[in-house]
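Supplied in structure tokens, the structure appears directly below.
Removed from the display is one protein chain of the complex; every other protein chain stays in position.
Moving on, here comes chain A:
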């Protein structure tokens, strides 16, 4: 593959890398696993890049490949308890007004999202990224109606995790 193609790919990926980081954060725990998945997604994106025609945005295209890699192709699943992730995040809220209660709620919410299965995480991910149901359904290969129904169920599930007694 030509140097030009390589250069264009590396540049675009570098600019859009947060997409991949976010997926890695959702699907892995710990730095090593994060880096590992990041690398695999990068390789898959690079392998698919010659077929990327640019009729969609690089980021839209990258969402799909990255999610597919995380859900389908990636094999190493290191299981450990996800507590490390949230600790390092406090500093963002510090510079705005610090709200202890909000901070606590956020931590619980992140924890709850981690408990979802791979497919549910994909839906939540796209919801958090403000994707519409049409894009969600096209990415996962399910109908739009069913994507909506599933999303509502996930919200219910999250509520239940946050408040298991239903009070």
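A few remarks follow.
Criterion: contacts are C-beta pairs under 8 Å (C-beta built on N, C-alpha and C of every residue); 3 or more make two chains touch, one makes a residue touch a chain; residues count from 1.
The criterion applied here is as follows: contacts and distances are computed from a predicted model.
The complex appears with one chain absent; UniProt names that chain "RDD domain-containing protein" among the candidates "NitT/TauT family transport system permease protein", "Cell division protein FtsQ", "RDD domain-containing protein" or "ABC transporter ATP-binding protein". Here the missing chain is touched by one residue of A:39, A:115 or A:134, and it is A:39.
Checked against the full complex, the one of A:6, A:32 or A:132 touching the unshown chain is A:6. Listed here are the chain A residues that touch the chain not shown: 6, 9-11, 13-14, 17-18, 21-22, 25, 38-40, 42-44, 46-48, 51-52, 61, 64-65, 67-69, 71-77, 88-89, 92-93, 102, 105-106, 108-110, 113, 117-120, 122, 127-130, 138-143, 146-147, 149-150, 155, 158-159, 162.
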